[in-house]
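Apart from one protein chain that is not included, each protein chain of the complex appears where it belongs.
Presenting subunit A:
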Amino acid sequence: MELALSPEDAAFRDEVRAFIADNYPAEMRVPNPETDLSKEQMLLWHRILHKKGWIAPLWPKEHGGPGWSITRRFLFEQETSRAGTLPPLAFSVTMVGPVIYTFGNEGQKKKFLPRILSGEDWWCQGYSEPGSGSDLATVRTKAVRDGDHYIVNGHKTWTTLAQHADWIFCLVRTDPTAKPQSGISFLLIDMKSPGVTVRPIITIDGSHEVNDVFLENVRVPVENLIGEENKGWTYAKFLLGNERTSMAGIGRSTRYIERLKTIVKAEIPEDDPAHLEFIRDIARVELDVLALEATELRVVAQMARGIDPGPAASLFKIRGTEIFQNITELTHRAIGNYGLAIREHPVSANHFMPGPDYGHTAAEKYLNARKLSIYGGSNEIQRNIIAKAVLGL
């Protein structure tokens, strides 16, 4: 399925496609790019895109974005995702970057934006706390003013890739007496500050993606406050809106369905009754993807005509994650008994894994994908958003 494109946009799409084919690092084509790459390897593609000027499609030109139309941004997203490239770190480029250029002061823009674009700074997100998940407005991490510093104390959790991070953007409570939403500030904290401790959290797939981040009497210069004190909730909501934009994940789902078909063909004989069940389940999920893709194209075309898509992002997040979870589950089932095996972490070629290569990451992907309906605003929260904003409930 394709957008009806102008010749210029079609040429642009071809240019992106060719650029990926010629430049995507072979080193990054590992069994599971999300867990198998070192920090330096993850940054290879980031740096190539930066050099090309394509690292931050969302950003306005004045801040280092390429100045693309909505259609071109979509095409770029589509091509990079279809080709299975590792997206640049979202916390830096998609999340904190836009907050800084929208709400930050000139000094902050000058200091942080170029380092985000170049990949020099790696950012992580200090939002969730042990007592504040979906109900984020109850964050308890405290920032108390002391001269030209804040003294920060608290515990952030589920902090993705904090083990690599140079900086963390945090929601902190600066006014403990105000209503939950109104006493929060948005603070940028150097991870090398004394009092910052990162402790790994190992998830059910065996991987180390998320962490606890402990903040003990961390001194943060006042100049690292974004916007106004106690207005942090506004900036946080702005950022969460960005987080959910490209969650339909059509390209990724399409690639995984193709692999699933290969596995079913190889593993399950056609005269096995399970074969019929699999091809029916695959057809159904394929049609789910098709309908979601058609919806995405409809929304993109509307946006290109200046129509506000409303909470379409919530719809894409719900369906995109449900679909991908379903695909990973089917894949895990398709490899049969080999589904018992799981790779050792950290990953090494010295560890033995049974069965064909295509099944080696099936178990961990299946397990890891459970997170999708939880993070970025759980799917239940997304349903609340649609119920309120669209249905008026």
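The rule is simple: a contact is a pair of C-beta atoms (placed from the backbone, for glycine too) under 8 Å apart; a residue touches a chain by one contact, two chains touch by 3 or more; residues count from 1.
The definition used in the following text is that contacts and distances are computed from a predicted model.
Think of the chain that is not pictured: of "Pimeloyl-CoA dehydrogenase small subunit", "Homoserine O-succinyltransferase", "Multiple sugar transport system permease protein" or "Tripartite tricarboxylate transporter family receptor", UniProt labels it "Pimeloyl-CoA dehydrogenase small subunit".
Checked against the full complex, the candidates A:21, A:178, A:201 or A:291 give a single residue touching the omitted chain, namely A:291. Residue A:315 is the one among A:95, A:315, A:335 or A:369 that touches the chain missing from this view. In the full complex, the hidden chain is touched by subunit A at residues 1-4, 276, 279-280, 282-284, 286-288, 290-292, 294-295, 297-298, 300-302, 305, 315, 318-319, 380, 383-384, 386-387, 390-393.
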